[in-house]
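Encoded as structure tokens, the structure appears first; notes follow it.
Missing here is one protein chain; the remaining ones are kept as they sit in the complex.
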Amino acid sequence: MNKDLKNHIIELLKVNKRLDGRDLLEYRKPVNLEYGFTKTAEGSAKITLGDTEVLVGVKLEMGKPYPDREGEGTIMVGAELLPLSNPRFESGPPSIQAIELARVIDRGIRESGCLDFKKLCVKKGEQVWLVLIDIISLNDAGNLFDASSLAAYAALQNTVYPGFKDDVVDYKHKTDKHLELENVPLSVTVCKIGDYLIIDPTTEEEKAIDARLTVASLADGTLCAMQKGGESPLTQEDITKMIDIGIEKAKELRGVLKNG
Amino acid sequence: MGYKKRLNDRAFDEARPMVAKVGVIKKADGSAYFKFGNTWAYAAVYGPRNLYPKFLQNPSTGILRCNYNMMPFSSVGDRVRPGGSRRSKEISMVTKHALLPALNLEDFPNSVVDVYIELPETEAGSRTAGINAASMALADAGLIMKDLVASVSVGRVDDKLVVDLDYAEESYPDGPVADIPIAFMPGSGKISLLQMDGLVSKEQMKEVIEMGKKSCQEIYEIQKQALKDKYAKGGNNE
Partner (left out) sequence: MSKLIAKEKDIVVPGEVLAEGMDNLPSMGTYREGDKILAGRLGMVHIDGRTIKLIPMSGKYNPKRGDVIICEVMDINFGGWRVNTNSAYSAMLSMRDGTSEFIQKGADLTQYFNLGEHIIAQVVNVTSQKLIDLTMKGPGLHKLTGGRIIEVSPYKVPRVIGKQGSMVSMIKRATNCQVVVGQNGLVWIHGKPEGELLVEQSIRKIEKESHLSGLTDAMQKFLEKETGVKLGTSAKVEPSAKLG
């Protein structure tokens, strides 16, 4: 990483400014969510966060439940960092960044209880719905974590059950029954550069980050998942501050989601 | 019985509603998307750029690499497992051969031009949508191209020939079906993609090519307009 650029970023942070003139805890504009951009998925959402664009699609599959969870369906989250979205991403099997992104978003959704897995059960021990969420980066201008979290939840809101008759799934004739969701979980990633905390980093700022904490919280401020990233350690004080920021900013992002 | 009226109410030589836009992925050197109805392809071009490993380099010209990929949620039926398949590898190859004749990469020895085609939504005709998007993206990237490349699937449904088969027609149950993706370079009228599966007579094939040519001429006009729309405003990505 270019030490010069990092020092420069820190000089700006000292006077409360970032490279693009934003405040330290300010999201880029516009934050735009488009629901149902594709008819082939059971649910989908496209997010634009500044120049970052992410597509999330949800497919429902009928499958057998896990033997220790006979009355429950489940979710599976995949993420692809497409080479088309950033020349740094290479073709091939998912990189560790893609894997981390998928697993962090997964835990945020799973642990929040926003989706009651019991409601995904059709026939105990035999037939349950598997909710397959796929996150695809289209243009990476930084902060894929938060963009993906918001779009993933929006895609779930948009999701309807496919037809299911005589043990056969009919994708061509979707029902109008939506997934039942409650407790909206949203992730906010707070980043530490030098002694300063920022949110919504651009790709340039991401190169200068010492450490980050992704905080997933519910509307009432309850935490449901966290992930520390980056090579530098964090102090207890850092973590307390970052959690506060994470909860606060999630409230702001929640406003972008459609109601009901 | 005969295929008297198309399942989708289109004329026999009418493609689905088409949409084209250039400059849709900021980070790329060139980009575009193209839609045939609900089939939607994004294309992004990176290059010419360094090519590694070295043994892939060609000292007399740059090379073209194409990667066609369907997003997991893009199919009408089941989820598509990520990672590509034999089908997507084959489509990547024929796409490359469809685009290459229009390009001249001799000014860029030892380098590569990468074309990535990604589809968020597919309902038949995905490779043709991909070629149409890629062709605009290559022009957007400022490459030397003697022509654009336009592509469409001509098909046979029972006793009729149709342009731009959609999903329902591809799976028509009451008679023979043939699917013939074609790509033309509209200026020279030369064909750079031709695949076929199904049953068609030699005479019908002549008509298939004529129908494809006419449809590709219309597609070329749409591609042209999309490119001009971006650059008339000073050439900035939206």
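Letters are used for the chains, namely A and B, taken in the order the chains are written, and counting of residues starts over at 1 for each.
Keep in mind that, in the parts below, contacts are C-beta pairs under 8 Å (C-beta built on N, C-alpha and C of every residue); 3 or more make two chains touch, one makes a residue touch a chain.
Model, not experiment: these values are computed from the prediction.
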Taking the entire complex into account, which one of B:Lys5, B:His97, B:Lys206 or B:Lys228 touches the absent chain? B:Lys228
Tell me which stretches of chain A touch the chain missing from the display. 1-5, 7-8, 11-12, 15, 17, 19-21
Contacts of chain B with the missing chain: which residues? 29-30, 47-50, 59, 62, 102, 104, 108-111, 139-148, 185-188, 220, 223-224, 227-228, 231-236
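The rule is short, and it goes like this: only the chains that are shown with their structure count from here on.
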Rounded Å distance, chain A centre to chain B centre (Cα mean): 32
Please name which positions on chain B make contact with chain A in the complex. 25-28, 38, 40, 42, 44, 46, 49, 67, 69, 71-79, 82-83, 114, 116, 118, 120-123
Under the definition above, what is the set of chain A residues touching chain B in their complex? 37-41, 44, 51, 53, 55, 57-59, 61, 78, 80, 82-87, 91, 93-94, 132, 134, 136, 138-141, 171-172
